[in-house]
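Omission of a single protein chain aside, the complex is shown with its protein chains in their original locations.
Letters A and B mark the chains in the order given here, with residues in each chain numbered from 1 onward.
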Amino acid sequence: MTRKSIHRRTFLRGLGAAVALPFLDSMVPAFASTVKTPVRMGFVYVPNGMDFRNWTLDYEGPLNKLSKIMSPLEPFKQDITVLSNLTHNNGRALLDGPGDHGRCCGSYLTGVQPRKSAVDIKCGISMDQLVANEIGKETRFPSLELGMEDARQAGDCDSGYSCAYTNNLAWRSETQPLPPVLDPRAMFERLFGADAGLTPEARARRDKFRRSVLDFVASDTRKLQSDLGPTDRRKLDEYLSSIREVELQIERAEKDNARIDPKMEKPYGVPPDFAEHFKLMTNMLTIALQADLSRVFTFLVTREGSSRPYREIGIPDGHHPLTHHRNDPALMDKVTQINIYQMQQFAGWVEKLKSIKEGDGSLLDNSMIIYGAGLGDGNRHNHEDLPTILAGRGGGYIKSGRRIAYRRETPMTNLHLSMMDRMGVHADHFGDSSGRLDGLNLA
Amino acid sequence: MQFPISKPPVGVIFDSAMGDRIDDALALALLYGLDGKNEARVVSLSVSRTNLASAAFCEAVGKFYAGAVSGAFNSAGRALPVGLSLPARGHKPDEDTPMLTVPLSKKKPDGTLVYNHGIHQLNDTAEVAPLLRNACTAQHDQNAIVILTGPATNLVALLDLPGAREVVAAKVRLLAIAAHDTAMKADLTAVRRIFKEWPTPIVVAGTELGDALPYPAASIEKDFEWNPNHPVVDAYRAYKAMPYDAPTGSMAPVLYAIRPKEGYFKLSDPGTITVSDDGRIAFATDAAGKHRTLTLDPEQKDRVIKTYTEIASLKPVVRAPRFPRPKADAVKPDPSKPEPPKPEEK
Partner (left out) sequence: MASGGLNVSLFLTPASLQENREGWDKIVQKIRSGEMPPKGMPRPTPDQVVALSNFIQSEFARADRNVKPDPGRVTARRLNRVEYSNTIRDLLGVDFHADRDFPTDDSGYGFDNIGDVLTISPILMEKYVAAAERIAARAIGADPLPKPAEVQYHSKDKQIRRPDLSTVEATHRIDFDGEYIIKIGLPGERGADAKPVTFNLWMDGTVIHTMQVETKPSKLVYFDPYSEEEFKLILPEGDHVFRAGFVNDDFVKGLSTKDAYNNKKNKFINMIGFVGPFPANVEKASRKRIMVCDPNSGQACVDRILSTLARRAYRRPVQKNEVTALAKFVTLAKAEHLSTEQGVQLAVEAMLVSPHFLFRIERDPADVTRVHRVSDFDLASRLSYFLWSSMPDEQLLGLAENGTLHDAKVLDTQVRRMLSDSRSAALAGNFAGQWLELRNLEGMKLDPQKFPEWGPELRESMMTETRMFFEHLLRENRPLVEFLDANYTFLNERLAKHYGIAGVKGEEFRRVELATDQRGGILGHASVLTVSSYPTRTSPVIRGKYILQNILNTPPPPPPPDVPALDEEAVGNAGSMRQQLEKHRENAICASCHNRMDPLGFGLENYDAIGRWRTKDGKFAIDSSGTLPNGKSFTTPREMRLILKDNLPEFARCLIDKMLTYSLGRGLERYDRRSIDDIEHRLAASDYKFQDLVLEIVRSLPFQYRHGESVAAPTAITKRIPQ
């Protein structure tokens, strides 16, 4: 099932109305032989590392007993792969001193060491964006960025690192992070349109106007740019490229006249309850993946270094202060509880993805979703053996249900390269990669 | 705004074929001795011998000095593992040798091992190329040296890592090689590529130098009396029937690279080195060359041997951790886990 399928489009036009998704699914078998199911790729990032006492497995090979923190995934252990010993050398200090939270998040998908600066930010293009640049033209949104925690509003973020590093996972360029959408309503409107009330004609006219406005400002900008200094010109370059992106979105939406009916009520505001919020965000994400609105996503569950308390499970202390527990077992247990609670939400989503049939398998089978953290142990701030779980089979390529322990110092970017391969985006190397990961391509 | 910070001691990356030659073990003892004197920091250990025991021995020596010395097991706030190269496709791993197995299996009266190490399977070791590159990235510019005493296999793997060449050029100021014929011969392609492509100056100590400076068996007998258990001494005794004087080829590059201005050896003019098919090196003077050789200065012979024995037999230096764990009684540290990391040297 892809949106490019001419059959479906004709079909939808004939119907002349929004079509519910389950109906689309029922069409799939008829075309399954001719249309290749896309593979989806995404990252679910949790902050402050894990309590390693309750994270690591002490065996390799087929998954048997899961660790305490992984236990919510017990029912789906045939669908996940636990990857160990992956390292982000560029998250380490490397002479830049303190700031592991800022660095580990900035380097997580970019594989480069972020520049230590509160203002003059420089990171690298993130691997999800490399993929989005390549395959994003086939979907309405090249990539989706989600999050759940509002950025800190005042003060410094981490030891001289700009908040841009801890608030974002996806980087469109070295200097341009892509901020996550936090509000479920904003997410809903982005995916399914804020224009529910508009007739097709009105929408077409609106898009036409939008394009003429964008034309106007783009040409204005180019005139303006011609006599600016390099720094100012760079600012306006960002502005121009963002305009182009919006133009492309309009174009893509026009080509495909079908509106996705998400079959859910438009959410209002941010639910105060963590689980509720997580569920809302992932529900919409599921629909977006299912309807092939996008194949690439990053989900920054809470910002790196987050000090969110978890009252939902009776923990009034902030997450980050708790991770510096000084080996006090009571505090360490609270960290574990937070780790488990977050994993429970993820497991709930995995269950949902698995329940959605797609071709011969499930939406989960056709996905590669990394659940991971940018620090190993939150107290030690180490950057080796980063907690990494791969959910899904990447379209039937990954032999899941195992733990694979790589040799130490194996770059995390090797995983990125292997995932990019699966997404059909081939690069010789990425960040500090030293090759591809063994064991991920065994059908 | 940061204060101008004084540079830490030079970072040493030590790559050997530990297990083949006893002077590799002596070189490691010399290196840790200099580390203890704050003249160097061991920042990476790796072996090109495809044998788990080779890596395990390195780690055991490291741990012997660590907890006391910053060393590879504590440098830059983290525990770097030992790198190990894998046998080429279709090749068998290298065999255990007594200098490895004897110390590694030495037991205390209660039956536990004398020398701790955490290397029991392949995954306990590190991928060599990223390990070497990562060790370099944590060093100040031109403040690292690489010591090679075995085949050049691992260094070539490092050069082939995308971007690593630039890292090496920026961070490393010298590659010092102990050119043992057998090691050169073991991977001719690799060593020839190193002489052609390695981006920094190279200094080479030929086999003759090590033969001319034997390590006195007497030092093994008396200088290490401060501890009945020393992994290098146990290796020495297991390597050959005592008493014997071992050649010290692998020690020269360590001593020269860390104390280049001491005049221990004769340093040639710049030139170019080539390697013949039987693993012997040939040197040709060339003002534009990046290679030099180290040869014996007969007048310095006694001084060098004295320096070798004095420093190699130094006790581990206990440096108090900057941040002692408070409440040590709350949770007993897990002995199987590496020591808590130490912050970067300022």
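Here, a residue touches a chain if its C-beta (ideal position, glycine included) is under 8 Å from a C-beta of that chain, and two chains touch if they have at least 3 such contacts.
What you see is a predicted model; the values in this text were computed from it and never measured.
Across B:95, B:166 or B:221, the single residue that touches the chain missing here is B:166.
Within the set A:88, A:308 or A:393, the residue that contacts the chain not displayed is A:308.
In the complete assembly, the contact with the undisplayed chain comes from A:331, out of A:331, A:350 or A:363. The omitted chain makes contact with chain A at the following residues, 93, 95, 97-100, 111-113, 115, 118-121, 124, 145, 150-156, 159-160, 162-164, 167, 172, 175-179, 181, 183, 185-186, 190, 194, 197, 205-206, 208-210, 212-214, 216-217, 220-221, 224, 227-232, 235-236, 238-239, 241-243, 245-246, 249, 268-273, 276, 308-309, 311, 316-318, 320-322, 324-326, 328, 331, 379-381, 431-432.
Here, only the chains that are shown with their structure count from here on.
Taking each chain's centre as the mean of its C-alpha atoms, chain A lies 43 Å from chain B.
Chain B contributes residues 2, 76-78, 80-81, 83, 122-127, 129-131, 133-134, 137-140, 161-163, 325-327, 330-331, 340-341, 344 to its touches with chain A in the complex.
Residues of chain A that touch chain B in their complex: 60, 85, 87, 89-90, 92-95, 97, 326-329, 380, 382-384, 405-411, 428-429, 432-434.
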